[in-house]
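Shown here: the complex without one of its protein chains, the others still in place.
Letters A, B, C and D mark the chains as written, and numbering starts fresh at 1 in each.
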Amino acid sequence: MAEVSKGIAEKWGLVVDQDRCTGCNACVVACSMENNVPFTGEDNVAFGRGTYWIYNKRMWEGTYPEVAPAFQPVMCQQCGSAPCEPVCPTFAAVHSEEEQINLQIYNRCIGTRYCANNCPYHARQFNFEDPNIPEPMNSYLNPDVTVRRRGVMEKCTFCVQRIVAGRQTASAEDRPLRDGEVTPACVAACPSDALVFGDLSDPNSRVSQMAQNERQYKLMDELGTRPKVTYLKGGGRNGG
Amino acid sequence: MKHKKPWWKQPGIQIGAVLVAFIVIGGIIGGIFLTQTPPEQPIAFPHNRHVGIGASCLYCHAGATLGPSAGLPGIEKCWGCHQQVQKQSPELTKLAGYVERNEPIPWVPVAIQPEFVRFKHSPHVNAGLQCSACHGDLAKMTVAEAQKGQNMGWCLQCHKSSAPEQWTKLSDCATCHY
Amino acid sequence: MAAETKLFGKLKTSEQEHEDPKEQLMFDPRPREELNRMVMEMMTTTTRKFWLWAIGLGAGVVVLLFGAWGYMISTGMWVTGLRRPIYWGVFIVTFVFWIGISHAGTFVSAILRVFKSEFRRPFTRAAELMTTFGLAAGALYPLIHLGRVWVFYFMVPYPNARWLWPNFRSPLVWDLLAITTYLLSSTIYLYLPLVPDLAMARDRTTGIRHTAYKILALGWRGTEAEWFRLKKAIQIFAFAIIPVMFSVHTIVSWDFAVSQVAGWHSTIFGPYFIIGAILSGVSAVVTILYVLRSSLKHMDYFLRPEHFDALGKLILVFSMSWAYFFFNDYLLGWYGGEAAVRQILTVHATGPAAWVWYTMLICNIVIPWLTLWNRKIRRTPWLMFIITLLINVGMYMERYTIIPLTLGHQRTPFDWGVYTPQPIEISIVLGTFCLFTFLYLIMSRLIPLVPVWEVQEGQVAHSLRKVGKAEVPSVTELD
Amino acid sequence: MYTKVVHMALFKEEQLDHAAESITRLRSLGISDKDISVISGIPFSEKILDRPMNWTNVGRIGLAGAILGFITALLLNFGTPFLYPLRVADMPIFFPIPTSIVVAFELIMLGLLISTFIGVFVETISPSYGPQGYHPKVSDGHIAILFSGPMDLDQQFHSTFAELGATLEHDVEEEKLWL
Partner (left out) sequence: MSDKITRRNFLKIAGAGAAISAVLTGCGPMSRYIVRRPYTEMPEYNQTGLNTYYASTCRECAAGCGIIVRTKEGRAITIEGNPQHPLNRGRLCARGITAQQGLYNPDRVFGPIFQARGDTSRQARTTWDEVIPVVSDALKSPASQIAFLLGTAPDHLFDLVAEWARSNGAPAPLRYSALASFEGRSTLQEAANRTFGKPALPFFDLANAEVVFSFGANFLETWLSPVSYSSAYGDMRQARPTRRGYLVAFEARQSLTAGNADEWIPIKPGSEGLVALALARLIAEARGDDVPAAARSIDPATVAETAGIEPAKLTELARLFAASEHSLAIPGGGAICQHEGLATAQAILQLNVQVNNLGVPGGVYLTNTEQPTTSLAEVYNLVQKMNNSQVKVLFIHSANPVFELPKVLGFEEALAKVPLVISFATFPDETAMLSDYVLPDHSPLESFGYQRMLAAADRPVYSSIQPVVAPLYDTRSTADVLLAAAAAAGSPLPYTDEVDFIQQMIVPLISAGGFYTAPEIQTFWSRWLQYGGWWVTEQGLDTDISAAPSRSAAFSGPIALEEDKQFHLVVFPTQLGDGAGANRPWLQEMPDPMTTLTWNTWVEINPETADRLGIHDDDVVRVTTPYGALEASVYRYPAIRPDTIAIPFGQGHTALGRWAEGRGANPAALLPAAVNESGDLAYNDVVASIALTGKRRPLARVESREGVYGEH
């Protein structure tokens, strides 16, 4: 390929501003439509098998009348030291040296579900059955993303298909990727601009700037997973 | 001790075993045979003749430089030439039939990517790779034939030998699988 | 054995002192011919009841195990009760259970052999058989629980076009290696001491059985070189298989302990699992011995209260050790563990599934401690049968607590979940119980379940020696 | 083939002392240890019967298997990452020492145990020295002493064994016991 190696690996990162996040769940649906995440039906959701690559963990803070929901959209944190990876017997969960994210290679996956147990964020989903999308609804399936069959794990990929497409477009035009050129579906959809995606290795990118915000924290930082997703705390009463 | 034939020497069992073996082996051989023979095409398109008169691959498969799939020419493109040149041949009558009915030609795929592989033509073509490197010498084929042994090892071999300095990127799973 | 009973006798009641040495198998010798005849009759007697059981269990295997498994493969894992976040359920529970059970064979046979515990002799084979079939039943589960079992071979190290090998950092690959090693070696370990007995059977059968025994006996004659070689090999195995056995359950425990799952990430898990495995395994041996004793002809000659007594003592010791490790694990989690671990411990004891936790404690601690100190209870086979069965129920509950109940209450309360096994899962679990029992049942008629030559060797080595006014049991070492 | 004919003396299991004695007597009749072989239903050590030490390669074969297992483990642990380097978490790609110990241990044990068995198997089915022959009574606990001696000592054999209470058979054919 024509692209010249840049020397520094791109390190994709996501910032979730919880103060902007309204919990509207547009990201959930945008992700599902982009990544061919199947809908599973009422019974499956009731059973805990609704498949969401990103979902809002809404906990309650306070008691009535001071009660308020605490929204926390959680997707795969693309850990630098991911607990899911080493436990996979078949290298279906691996770390991408190029994109510095976690990959799930569906055709390599044999469905031990070990990775899912070991993910402290519960970001990994299992395909308990083949997707049931009646014709012609399968027409909207994104051909850039594999339709997962039953028995494999899946999870947020940071929309790696968009990353690869963006990188190839940039290389065909012989220029580096611009900040904000590649956005995952959730980021593109987010009505309140609570999600920001970009290259963390570029100190000038918007995501790098935001990740240094004083409100920043990482989910379960104490586990040493080195997530690529940074959360910005909600503002509280007096802003932040 | 009575000398009875042991069970594995009983004729019924032997015949059964041979039959089962034949069906299994035949199935495997047949399956492999079918994957390794070029499929029957609606029109026996002579690649060799088109390449022979100097037609560029990209003339018909224009998508190769632009996007993932190289694309197949529509009936308009075929007919655009063939209403001028060489109008008579049994294969061209078939083409004329499709043009008349305004139907797409149901070409049968030759090189198939598994659904979990995202192969894109454009980066490969843009990197200066010749079509023949993967598709074989079309000047020697009539209908296109699938090339043997094009598995992931083959992809990687080429990635490694042609661009060792980009091996990190070109061996990354996310390059092809997502 | 002798020394042990004596020591015990001093501590305990006076009835012990009056025990007739004849009550012990080793001091109640019978001619080899007689022993052979008894064992052969054991193998060849099949009652109507036997066939009913065999057919029933065989049908159980086909329908409950393979039928349900096939159904699950064809429709997908949704027929199980698994759900986010509980991705491992009774399949893995039963897997750990079977692997645990399989430790007894090695323990009874290898460790007791190494330490020359003479009471082991009549039931080493029964225990080894249990190991092999327990492993066979258990080794199915890593396959059963796969989402895509048809590509299970991705886990097996073999060269391929992609030069992509399994991930040797994954505990599941260690599992694969360890279980393969253990299954192969325990099968061989079952087979090696069987060879002289197969030769014995060969000499007493005709037809297909004769042919089969002839092949399996490898032309055994009983020459000095053959005995020497066999003893040497058994010695190597007995020593080498013990670390393998420890490694197997340690690795099974590492499936849990190396992970980041709260409640699993514990350094004590290795020994904790091993002790649990031995406890459940030795218990299962007792359970099986009771069944053998009551269903097989002449077995009551070979298996006597003394054996139940001795195994009962072992179980008591292991129950105490298990309690120690359990408490150790619990205390550390409770004391300094992170909030999530403490939460899990609370949920175990107070949550909706707390009955599982209490059943575990009652069956594993309360029942053995209350009963097994009593010699009379230990020497009553049917009581031992019930107690050991309960211990295995307790051990099953232990694994159930560790796996689905712990997975269901991880760090984010939003994602907690409740797991309920579904009919298909229960069917498969019952199916492997059928498989185990079926294999055991069939095997009990195919191979000599009592190692005749070992029993005879023991009987030859044991004698009563007159010391002063008393006849004292004594053992001679034959090698 | 031989000028010597294989004889077999059968002792009942309780006649162990006599069997031991008979070996001494046979030796005094000029029959060497390699022309005698004892088969029994339970193992007796050489010292009990006063026989030369036996010798087996099982241990060495087992050791060789263990070494083979170790080499395989090295190749799998440290060789395969070079074929396709893949990073998982933060673990070293090429030299994952702690995890390799587990694999190495299992493969060493696997090699050791399997090859021990193979050793037993190969040694058992390979032709053995000493007089051949078998009697089913051996598995009934009898001790059979097989020896080959010249026919002219027949009388002495008879008297010796009759005295020790054994039955003696002549001209024991080599029975095909395996395949």
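The definition used in the following text is that contacts are C-beta pairs under 8 Å (C-beta built on N, C-alpha and C of every residue); 3 or more make two chains touch, one makes a residue touch a chain.
Nothing here was measured: the structure is a model prediction, and the numbers come from that model.
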| item | value |
| --- | --- |
| Chains in view that touch the one left out, judged over the entire complex | A, B, C |
| Residue of A:71, A:126 or A:158 in touch with the missing chain, whole complex considered | A:71 |
| Hidden partner chain, touching residue among C:71, C:152 or C:414 | C:414 |
| Interface with the undisplayed chain - residues on chain A | 17, 19-20, 22-26, 28-30, 32-34, 39-43, 45-46, 50, 52, 55-60, 63-65, 67-69, 71, 134-144, 146-147, 185, 188-194, 235, 237-240 |
| In chain B, positions touching the absent partner | 14-15, 18, 22-31, 33-35, 39, 42, 63, 66-69, 71-72, 104, 106-109, 112-115, 118 |
| Touching residues on chain C - with respect to the absent chain | 351-352, 409, 412-418 |
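Quick note on the criterion: only the chains that are shown with their structure count from here on.
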| item | value |
| --- | --- |
| Contact pairs, highest-scoring chain pair | C-D |
| Inter-centroid spacing, chain C versus chain B (mean Cα positions, whole Å) | 54 |
| Shared-contact residues (touching 2 or more other chains) in chain D | 84, 86, 88, 91 |
| Residues of chain A whose C-beta touches two or more other chains | 83, 86, 88, 91, 94, 97, 108 |
| List of chain C residues in touch with chain D within their complex | 31-33, 36, 157, 162-165, 167-169, 173-174, 177-178, 180-181, 184-185, 188, 191-192, 196, 199-200, 202-204, 214-215, 217-233, 236-237, 240-241, 243-244, 247, 251, 453, 456-457, 460, 478-479 |
| Chain B residues touching chain C - in the complex, by the definition given at the top | 1-2, 4, 6-7, 149, 151-154, 156 |
| Chain D to chain C touching residues, read off their complex | 13, 37-46, 48-49, 51, 54, 56, 58-59, 62, 76-77, 80, 83-84, 86, 88, 91, 96, 99-100, 102-103, 105-107, 109-110, 112-114, 116-117, 119-121, 123-125, 128, 130, 134, 136, 138-141, 144, 177-179 |
